[in-house]
Every structure is written in structure tokens, then in C-alpha cells.
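Read the structure below first, then the notes.
Removed: one protein chain of the complex. Kept in place: all other protein chains.
Here is chain A:
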Amino acid sequence: MANITKKVSWSSRGDESGAAGEETPLLNGSEQSRPLRQMSSGSTVFQIGRLSTVDLDEEITTEEQDSARGRPKEIPHNEKLLSLKFESLDYDNIENQLFLEEERRMSFMAFRCLEISRWVICGLIGFLTGLIACFIDIAVEQLAGLKYKLIKENIVKFTEAGGLSISLLLWVALNSFCVMWGSIIVAFIEPIAAGSGIPQIKCFLNGVKVPRVVRLKTLVVKVVGVIFSVVGGLAVGKEGPMIHSGAVLAAGVSQGRSTSLKKDFKIFEYFRRDTEKRDFVSAGAAAGVSAAFGAPVGGVLFSLEEGASFWNQMLTWRIFFASMISTFTLNFFLSIYHNKPGELSNPGLINFGRFESEAMEYNLYEIPLFIAMGAIGGGLGAFFNFLNYWLTIFRIRYVHRPCLQVMEAMLVAAVTATVAFIMIYFSTDCQPLGPDHTEEYPLQLFCADGEYNSMATTFFNTPERSVRSLFHNPTGTYNSLTLGLFTLTYFFLACWTYGLAVSAGVFIPSLLIGAAWGRLCGILLASTTSTASMWADPGKYALIGAAAQLGGIVRMTLSLTVIMVEATGNVTYGLPIMLVLMTAKIVGDYFQEGLYDLHIKLGSVPFLHWEAPATSHWLTAREVMSSPVTCLNRIEKVGTIVDTLSNTSTNHNGFPVVVQVSGDDEPAKLCGLILRSQLIVLLKHKVFVELARSRLTQRKLQLKDFRDAYPRFPPIQSIHVSQDERECMMDLTEFMNPTPYTVPQDTSLPRVFKLFRALGLRHLVVVDDDNRVVGLVTRKDLARYHVGKHGLEELHLAQT
């Protein structure tokens, strides 16, 4: 007994090797490659190489195949691949005997306590997300303030004395310096923290286990990274990362422990399952949206739109609770920061300000105009995505070394500063200083005394502030040339920036581009008619333009509408914003997918959409499934199990348990399904039939033992099984899922798809008439079908 419990203390060791081993990739492409085959010498390295392929579901490259077809074909990275490194999450509850036992033992009170602790966790998620948002906001404001002050003083000095090129160099150096740190921590420490994080969270909620996406380290890198990249003056926002941060927090808080810090608080142990975790992650994402935009309802709808497979009213209500708490917390702490403690009307990281003046009212005749702007936004968004798509492919293929990625990010920062400086330097648009300084850092440069450079308010500012000044500055603050030039340059800068190895969101840059050309539209409209009052305020058109551009790029629908409406705080804008987003989506979808979907595709993620591809009814489970399947007997020899698990070429994750494997290829009757993770825990605890007989006092394995190992199950190599033990037998009856979902061979693809998607399955066993296993359907089998230009196409599986 003592012997066994001592041996059980493997988990931390497994973690380390696991953490070192998972050299994996992020969605938007920058990743470290490690040719797997070359690694097979040296035990630790071997382990590392192995681990990244553990995620294989049921796909095999056998040596025979390799030799038969020569070396595996190598192709450049493209969008039509599915990576093997992604596995599914186990949303389906394993109703084995242990589970039933535990349920029997739990009292009514225990269930009530669980319900209460769910609420407590949601409250905590909201609170902590709000705190993080607050931290990011204050840090960015302080650091950016410092930077702009420094540069402004320098510029003022050199405007007088001549030699502004020094100021330019200073600006470039400061930007590159900040971005360098932001990029180094992302590229070298946690590549998954790059980008906005929304595609990753989308995948997670879809049921794909993206490696390391919800770890504490990711959170830290994300938060610090976003501060650096915003302070570094890149064309990025801090809103997308907020959503990722919220999700990571939720995943961490709900588990009551941190495996990275090796600290277990011994609370919330019941929630250490994928099903529960997913619910909390959706709450975290909602809290993130809510903190970012001050839009609690928008946050809930975002979770609903992106991740809803299993929704019930209680969960929605809890998520709403988390969102509200998050906004409230942010408000509260920002009110303290702004020296108005208790004043709770400061919602959101990006505050669009209030659109309440009479000039902001709109009229029926403006609706067609808004729709036309939506169409422009859709077109521009598609163009943006198109450019970014090719850029990302180039980055995946050629700019994949971390040091190159850091250099690229620094270059972008330098060019951004340079372009901004040139624009400001050559701009002749001078505006008088307003009575209430809406401009934080007015630059005079060559303007007359008492006036400031109008271009500088757009470039020489954090993007959030620029958006706000475009929305709210009175008519005549910008002339149309300034806006046109700004739109043009910022469009390309933002497009170039997204996908760098820095933690950064695309929301704010999109809003900024849209607001600039929207305002331009407003000004042009006003100049066409003699009565400018008819078209009222250009700020209104800036808002519509911003919505159109954002909708054209990200293609979110319901949640984005609500987020925009909530962020402007004016419900009457609901209709135009909805119409604009609809048009933008329709027009954009005609040309190109949304940015997030594009990056999911480029990340080779087996993402399941809402529906099976159209025109796929003729495909049956027989063609979709993988076959033959590696099965295990109900009472299996330990040696066989170890061999099966450690076979490098077949990194299966689920094994149908059959009554008795008969001959070679003859299928056997199905009686259950067992997961790799379960087998590993069983091996670790040495739950062998012989041992159980000899040692009567042996502690019975409980569900808790499985939960303790979750979510980082050790690789099979870390488990030592002696020669004697290999001869023992293992009884899987108690631990396997005795009632796995099955389908007959002739089930059509859409039917399989629906079952898979709606129930959040990981393995679906295909059986014949006699309930004998003939195949296994996994996520990758389904995700590989998609409708392309030439009808139904199939994606290739590839090692990445």
C-alpha cells in the first residue's frame, strides 16, 4: 500500500516533462517546428517528441505505409490542412461505475453546495477579470502617458532648434524597445499568447483542446504582452486579449489550483472535468468582453454565439452574473483611480462616450446611407482579411523562428512610428485648441501658436483615445485630407500588425479605421448639401463606419451589435448598427471569410462548424470513419496496454473495449470505451487483478484520483512497469464508459455530425448489425470535409 501511494506522486514530474515537451504552436501561425522523426534518440528528447503527438485521436501512420509509399509527402503550409496536435475535449460524461458510486454517496446538500460554489466561482471570475482589465488600463495609460510626454517634450525642443529627425529616432527607439519586450515574452515563452486570443477561445469552446491556451503562464504573458504592445504604439487594441485573459482566469479559478505554481487549494475539486471547465471558460470569455467594452449583455451573447452547444437558462444566468460583476469591478476600481470613488459610470476599457446630443439623432432617410456604408465596410473588411491571409501564410512559411518574429515585430513598431511621424510632419491641418482639452497630448509642431496639429490627435495617441476623439470631436476638427490619409495608412498598418508575435487585439484598429472613413463620409455628405444641419454630426457617421469596418473584418453578428449598442449607451442606434453589420457580413462573406475563421483555418484546427457541409448526405459513416480500430479486451494484459499506449505511430486516445478480440481482423462486440488518460491513471496506480487479490487492503480507486491527474496526464513513458507486472491483467469493467454512443455504418455524415456536435463527443464508435466495432469517428474525421470552390473537398492531415 505504502509502496503504491509513494509511487503515485508522479504528477509534478510528469508536468515538468510535459511542459518542456509541448513545443506547440499557436493558432495564428508562428510556431516552432521540431521534426519529430529526428528526435527518436535519447530518452528525454524522445519523450518530448512523442508528447506532441499524443494528441492524435485515431489517425495512424504506420511504418508499412511509410515504406510502401516512400517518405511521407511534404508540402508547404496552407489552409487545407488539419493538424494532428489538436485533440478534443471530453465533454461527454463518463458514466462508469465509479461515477455512479460517487453520485450515490453525495447527499442532497452536497449538490446544493455545488450549485452555490458555481455561483461563487462565477463571481470570482467576474471580479478577477475586472481587476485585470483595470490593471491593464492603468498600466497602459501611465506608461503611454510617460512615453508621449517624453516624445512631446523632445519634439517641442527640436521644433525650435531644428533637427526633428532626432525626435523621430527617439520615437522609433521607444516604440521598438517596448514592442521588443512584448514580442520576446510571446515568441520565446508562450507563443500561444500571440494575437487576440479570440480564435483560440473560439476553438476551445468549440471543443478543441488547444495546448496551453488556458494556463497561468499564458495569462501572464498575455497581460504583460498587451501592455507592451499598446504602449509600443502598434496599431492594436487591448480588448481581444481581455477576452482570452478572462477565459484563462475562469479555467484557473474553477479548478481551485494551479499546476504551474504547483499549488492546490483543495477546493472545487468536483469541477476538474472538461465539461464543467468549459462552462466556466464561457463565463470567463463573457466577463472579458464585458470588461473590455462595458457590455455585459454583449459578453453573454458573445459566449452564446461562439461557444453554445450546451446551454441552459441557469448557465446563461450565471454567465450574465459573471459579466455584470466584471463590469462593476472595473467601474469601481477605475472610479477609485480617477479619484471619484463610488461613481460607477465608467464602464469598459474602451469607452465610446455617450451619444446623446441632439445632433446624434438619425433620420429615416439616412438608413440607406448607413446600409451603403455597411457595404463599404464589408468590402474593405474582406480586403483586409485577404491581405492578412497572404501575410499570415508567408509568416508561417518563412518567419517561424522566434528571433525573426521578434525582429519583425520591432520593425513594424519602427515603421508605425515613422509613418505616424511623416504624416504629422507634413500635415498642414492646424486646428485651434479647444477650451476643454480633449486632446491629451496636443502637438503644435509648425502650427501657429495656440493651435495644434490635427493629424497628431489621430496618430500621437493611444488608439482608444483616437477612436473617441473621432466619435466626439466637434465638426471641423479634422479636414477630409487628414482623415483620408489616416484611413489609408492605418488600414495597412493594422493589417500588417495583426498576426505578429505580440499579444494584441484587432477590435480597436478596426474601429479606428472605420471611424476615420466614416467621419470622412459624414464630412463629404455635409459638404454636398448647403444645409449642413441636415446631416448633422460627423461623429454619428464615424460610429456607423466603425461598426461597418469591424463587422467587415470579424463578421460577428448578434453579439457585436449588442456590444456596439451597449458601448455607445444608446439603444436607438440598435437598428442602424444591426443593418450595417448585416450588410457588412453579407458583402464580406461574398469575398472572404472572417478574420478569426481565417486564422482558425490557417492554424489547421479541426473546427466543427454549426452544420455539416451541404451536399454531404451521400457520405456515410463507413467512409468517414477510421478503420481498423485498436480495441482492448475487457480484461486485458498490462503488457498489451502498455505497448498499445506507447506505440509512437498510433497515438490513439480512446479505445473501444470489446468482449474478446477474436482473430486478426475479425471485429468483436463492443462493451465500452476507455480513454488513454484513464488507462494511464490505472497503470500509475497499478490497478491489476493480481495485486487486488494479493492485497486485500488496497484502497479502491476513486474518481478523485482521475481528477487529481487532470488536466495534465503524464505521458506513458513516465510510468514504469516491470517485466513481472507486464504479465498481470487489468479489469477495465469498472472504469470504462459502458454506454458509448454508437452509430450504424450507413448513417449519413450530417447525422453523425449533428450527433457529434450537439453532444460534444470525442469518439463515436461505428458498429455493424451485431454491435461489433468496425470503425471510430473522431473530430478530425468530420472536420476534414468542407465545401470549397469545386464542391466538397477533403483536408489533409498533417504533422505540425
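By our rule, a contact is a pair of C-beta atoms (placed from the backbone, for glycine too) under 8 Å apart; a residue touches a chain by one contact, two chains touch by 3 or more; residues count from 1.
Please note the rule applied: contacts and distances are computed from a predicted model.
Per the UniProt record, the chain missing from the shown structure is "Osteoclastogenesis associated transmembrane protein 1", taken from the list "Alpha-1,3-glucosyltransferase", "Exosome complex component like", "Orange protein" or "Osteoclastogenesis associated transmembrane protein 1". From the options A:397, A:609, A:704 or A:720, the residue with contact to the unseen chain in the full assembly is A:397.
Of the candidate positions A:256, A:402, A:714 or A:775, contact with the hidden chain is made by A:775. The chain that is not drawn here is touched, among residues A:267, A:415 or A:558, by A:415.
The chain not displayed touches chain A at residues 33, 58-62, 65, 69, 72-77, 81, 84, 159-160, 162-165, 168-169, 172, 394, 396-401, 404, 407-408, 411-412, 414-415, 418-419, 421-422, 425, 445-451, 618-619, 622-623, 625-628, 774-775, 781, 791-794, 796-800.
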